[in-house]
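Worksheet: the structure to be examined is printed underneath.
Note that one protein chain of the assembly has been removed; the remaining protein chains are unaltered in position.
Which chain is which? They are A and B, in the order written, and residues in each are numbered from 1.
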Amino acid sequence: MKQYTHQLSIKTNGRRLYDITPQVIAWAKDSGLQTALLTLYIQHTSASLLINENYDSDVLVDMERFFARLVPDGDPLFIHTAEGPDDMPAHVRSALTQTSLSIPLVHGAIALGQWQGIFLYEHRLMSAQRRVILHLLGE
Amino acid sequence: MKQYTHQLSIKTNGRRLYDITPQVIAWAKDSGLQTALLTLYIQHTSASLLINENYDSDVLVDMERFFARLVPDGDPLFIHTAEGPDDMPAHVRSALTQTSLSIPLVHGAIALGQWQGIFLYEHRLMSAQRRVILHLLGE
Partner (left out) sequence: MKQYTHQLSIKTNGRRLYDITPQVIAWAKDSGLQTALLTLYIQHTSASLLINENYDSDVLVDMERFFARLVPDGDPLFIHTAEGPDDMPAHVRSALTQTSLSIPLVHGAIALGQWQGIFLYEHRLMSAQRRVILHLLGE
């Protein structure tokens, strides 16, 4: 049984979903593992992880429209406003999506479904540098 | 340390929660592992996974009522409508629940709480064939 870890650094330039599937697939393939468990972990509370449809980019637009309506910037409900009107909404959006994802590796490939992509969801309006820790355990 | 993988195929016939606990428990028991990590991964973006109360079926009804109100079908907010008025809501519902679940195995049994069940949440109105990948790692 072997383990590998890796850190992805992703430069974001505003609130949207960023497809990180190619980097994740490439790293998992390089490990040479055939059966394993892949874990993704994002080290932030104002950006998150999401498995989402990767085919029609309108899905990404609509996902963002939904979250923008559900958790509006500048909501007078919030008292934590020192870091800007989009900061507390970013924490709530992160709570409603994922900080960690677990994906099995079967026959040497990540078991993604046909229409699934792995996305980093940036919830802040400003640019940011985000870190996702990858961990593989298997053989 | 050993690994096992398995694919559950679940035929759904409309939007609701489907209890998959018995199949998951049976497969985990067959492995003979005593201490391990069980991972469930659903290969779809319009159906998801959820740990939920398994005792009073009214909880399942209410869960669906809540999501139906939060993410209404045919919402004019959405532009991705080519696959039907329930398709984009299905993607949002999946984003708000789980694509993967991790459950430890302790003393040869999945560490479910007394009132917990494992559910596949079908978000589309039509019938569908869904795949859940199971992965066990332990000894």
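In this text, a residue touches a chain if its C-beta (ideal position, glycine included) is under 8 Å from a C-beta of that chain, and two chains touch if they have at least 3 such contacts.
Quick caveat: nothing in here was measured; it's all calculated off a predicted structure.
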| item | value |
| --- | --- |
| Residue in contact with the excluded chain [from B:L8, B:L77, B:L112 or B:L125] | B:L112 |
| Touching the absent chain when the full complex is considered, from B:L101, B:L120 or B:I133 | B:L101 |
| Where the missing chain touches subunit B, by residue | 1, 35-37, 50-53, 56, 58-59, 61-63, 65-66, 69-70, 96-98, 101-104, 106, 111-116, 137-139 |
| Positions on subunit A contacted by the hidden chain, ascending | 1, 3, 5, 37, 39, 41-46, 70-71, 77-80, 82, 88, 91-92, 94-96, 98-102, 131, 133, 135, 137 |
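Heads up, the rule we're going with is that only the chains that are shown with their structure count from here on.
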| item | value |
| --- | --- |
| Where subunit A and subunit B are represented by their mean Cα positions, the distance between them in whole Å | 20 |
